[in-house]
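Every protein chain but one is kept in place in this view of the complex.
Right after this comes chain A.
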Amino acid sequence: MAAPKMSVGKPTVDRLPCNTTSFQKKSRSKLVSIPGTRPSIQNGQLIVSTGVTSLDYVIGGGLAVGTLLLIEEDRYDSYSRMLFKYFLAEGVVCGHELYVASALDHPNDILQELPAPILDDIASPKTVEDQAKSCDPESQDAMKIAWRYQHLPKVQTALASSSRFGHYYDVSKTMDPEICQAARCHGFYLPEHSTAVTSPTATTSGQSPMPETYSSLLNNLQEVIHREGFDGSVPQTKSRNILRIGLHSLGSALWDDDLCCRENPSHGHALTTFLYGLRAMLRSSLSVAVVTVPSHLIQNRALMGNITRLCDTAIALESFRGSERETNPLYKDYHGLLDVRQLPYLNCLVCDLPDNKDLAFKLKRKQFTIERLHLPPDLSETVSRVSRGELTGTAMVGSSGCGSGSTGNRHLDF
């Protein structure tokens, strides 16, 4: 928080004028009074937690207000849905308003499935640190041979920042209905909104790039933002709040978009136009959005690149469930891989680049952890180590079993 660059910038106005964007550097003298947010350490942006503390660390402290997080779904939408629910649960616990849009499940059903927060959770993050601390005195005595390495820090696989931000959730229980009721929530369930048969845009001469589903979602979202005053239009007598927007499975066939069905879709620019409009809306209001896209169904990689570039932060999940990697001993501790595809540059030239891009996640009952993937030392007698590069390479082809068999000739018979 004592970053010198924050004092270089001009102190900005406190109130949000309606014609400027929400990317205003908040100077330290005026403390922002929105609950559940804090200024970022790197560049003073106002950030919120995604609900998963290790994901917050991976994307640079948290989600900046006014930006969009893209989650590329895993194959059965199990873990991406979990992240989606964590995001909404965090909004409920922090007192933010929610906006949920879905074409498959009713938003009320999604809200009833949110994980329960662990409110006395001071114990859980400390145990990781305590274990690390308790190991050190033992290792100091133990290092008799490798004493030159004594001063080096122990490799921490768990990613966590020093200050706590965000909450922990218990996945096995659902949130109390009373807590849920206390949060204001706006839902958009697509089957209820697809009423208009003749859309006015279809009668104009040109072809509208967005199908009716996306434009009605965009209009509905703008109406909610405007009515509740998130864009500063209504002078808010009550304290300012953040709107958390969750859009589930955009781009799937249920949204009347054939992006996932064909290699050359006819509405190829529908989702990108929608994301452009969403970006414009987010930049001018106090809101943050999470969008999940079933990218494993999109065959055209260039389209996925366009979609990624229109979002600010983008991560991709790849779960091991149902693939050959589930039984691979290398990945036995994890449920899947997480790839950070893009990090945003917000109001500054640099972003917080991670030093390691090999990340894996596992979903435990009380925590969704993201860790650095590293090879443990192979202490077996037979040198049958299959390198990680081969694993990832052959697993893409889909025959990691055969791959390790064919490299059996690594047994060098002297």
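One rule holds for everything that comes next: a contact is a pair of C-beta atoms (placed from the backbone, for glycine too) under 8 Å apart; a residue touches a chain by one contact, two chains touch by 3 or more; residues count from 1.
Here is the rule we go by: contacts and distances are computed from a predicted model.
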UniProt protein name of the chain not shown, from "Coatomer subunit zeta", "Elongator complex protein 6", "Translation initiation factor eIF2B subunit beta" or "Glyoxylate/hydroxypyruvate reductase HPR3 isoform X1": "Elongator complex protein 6"
Identified contact with the non-displayed chain, of A:102, A:213, A:249 or A:273: A:273
Absent chain, residues of chain A that touch it: 5, 8-10, 20-21, 23-25, 200-201, 204-210, 215, 218-219, 222, 268-269, 272-273, 276-277, 279-281, 283-284, 300-302, 305-306, 309-310, 345-350, 353-355, 357
